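Here the complex is missing one protein chain, while the rest keep their positions.
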Amino acid sequence: MSAFNNVREQIGRAMLDRALSSNRHEFGSFFLSRFFGFEITYDVDRCTVSFEATEPMFNPQGSLHGGILATAMDIAMGHLLQHVSGAGTTLEMKIQYIGSVRGGVVRCEASFLRVGRSISFLQCIARSHDEVVVAHATSTWKRLRR
Amino acid sequence: MSAFNNVREQIGRAMLDRALSSNRHEFGSFFLSRFFGFEITYDVDRCTVSFEATEPMFNPQGSLHGGILATAMDIAMGHLLQHVSGAGTTLEMKIQYIGSVRGGVVRCEASFLRVGRSISFLQCIARSHDEVVVAHATSTWKRLRR
Amino acid sequence: MSAFNNVREQIGRAMLDRALSSNRHEFGSFFLSRFFGFEITYDVDRCTVSFEATEPMFNPQGSLHGGILATAMDIAMGHLLQHVSGAGTTLEMKIQYIGSVRGGVVRCEASFLRVGRSISFLQCIARSHDEVVVAHATSTWKRLRR
Partner (left out) sequence: MSAFNNVREQIGRAMLDRALSSNRHEFGSFFLSRFFGFEITYDVDRCTVSFEATEPMFNPQGSLHGGILATAMDIAMGHLLQHVSGAGTTLEMKIQYIGSVRGGVVRCEASFLRVGRSISFLQCIARSHDEVVVAHATSTWKRLRR
């Protein structure tokens, strides 16, 4: 096995250990969020998901897979909604893939376009470690009834 | 540790073993596609990504995470484009989340709205094991130059 | 005034006459639908908006303005929803502009991705007179309460 694959294996094993390091499965910490190392933080009316883009998250072309960005941005918007007005479900999400990421910390910052009683509109901006905007998302959410 | 968490740990370890079972990192098989168990098949002008929705892929509310669906649909569309006209990059993708998935095999079938020399438009329909449409995606791609 | 502008003026006056030919302002016939000559028809679980693409509807580059296509597709989807399950409001709409239109009859056919009690998902395909797909739209709707 090449050194390259050894690194992928090492990182993969560390990702799984992190995923299994807790039994929590709730907003803030669940299997997928721990596996990808998503740090979820809040700041007034924003929620940020930060993570390090590592090689197991890459597409066949060697950059961060768009699906991982979609997952991180979905989590940032869903957690913001849950934090501010209660859990909701994504009706739709659109993502613009503006630039590629080949490593470093990615920060996905979610904010509201509008908070509604039933329907809310959110957006999210993803930036690479050098503050370049790499993706932009908008989404529509429906609040879940208790 | 509860039996429940034991199952999540067992499945998680099996996912990592599958991801590490090969050194390939290319169209058709790469770390993420193996980790999630994505089977990629082609049929004339379609590409299908099939996988079993298991508990480690769930959101805090207990259903398949939208980001995993986004990842599977992105892969189905990207592989179809690569298969038919060469590798491309996603400019944008929009996903409608039509129904929730709580288990079973999910099939994401990608097809073209239009193949272009530079820009192509694709769509993808995700169905649950009982043939219910659970998500619909459209996306815009730009071919990469050799 | 050139013959060209004369034609635009003639068509423009005919459009206004058509818009003012009725006082109706309701589903099926309202000022904008008459001005653009939108014919709205239903067929089981579909609604089609057909119209002739004429020069006053063109963008500065000489093809049918994307906003007119957006208007026609929005009307096709909104009328289908109203016809099947009652009037609703568009939460969002995404349109792929697949080909350009330089004249002839355009047909925008709307269908459901899913009818829901509160939230419905629709799509619409626009075809030019020669049956080429020129645009594709998806949208999310919320039913209005009586």
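We just call them A, B and C in the order they show up, numbering each chain from 1.
The rule is short, and it goes like this: a residue touches a chain if its C-beta (ideal position, glycine included) is under 8 Å from a C-beta of that chain, and two chains touch if they have at least 3 such contacts.
Computed from a prediction, not measured in an experiment: that's the story for all the values here.
J.: In the complete complex, which positions of subunit C touch the hidden chain?
T.: Given the touch definition above, subunit C has residues 1-2, 5, 8-9, 12-13, 15-16, 19-20, 23, 25-27, 30-32, 35, 55-61, 65-68, 70-72, 74-75, 78, 87, 89-97, 100, 144 touching the missing chain.
J.: On subunit B, what residues meet the omitted chain?
T.: Residues in contact with the chain left out: 91-92, 94, 118-119, 138, 140, 142.
J.: Footprint of the hidden chain on subunit A, which residues?
T.: Contacting residues on subunit A, toward the hidden partner: 94, 96, 98-99, 113-114, 121, 123, 133, 136, 138, 140.
Note that in this section only the chains that are shown with their structure count from here on.
J.: Could you please state the distance in Å, as a whole number, between where the Cα atoms of subunit A are centred and where those of subunit C are centred?
T.: 37
J.: Based only on mean CA positions, could you tell me how far subunit A sits from subunit B in angstrom?
T.: Distance between chain centres, rounded to whole Å: 17 Å.
J.: What is the distance in Å between the mean C-alpha positions of subunit B and subunit C?
T.: So the centroids are 33 Å from each other.
J.: Please output the residue numbers of subunit B that touch at least 2 other chains, ranges allowed.
T.: In subunit B, 94, 96 touch at least two other chains.
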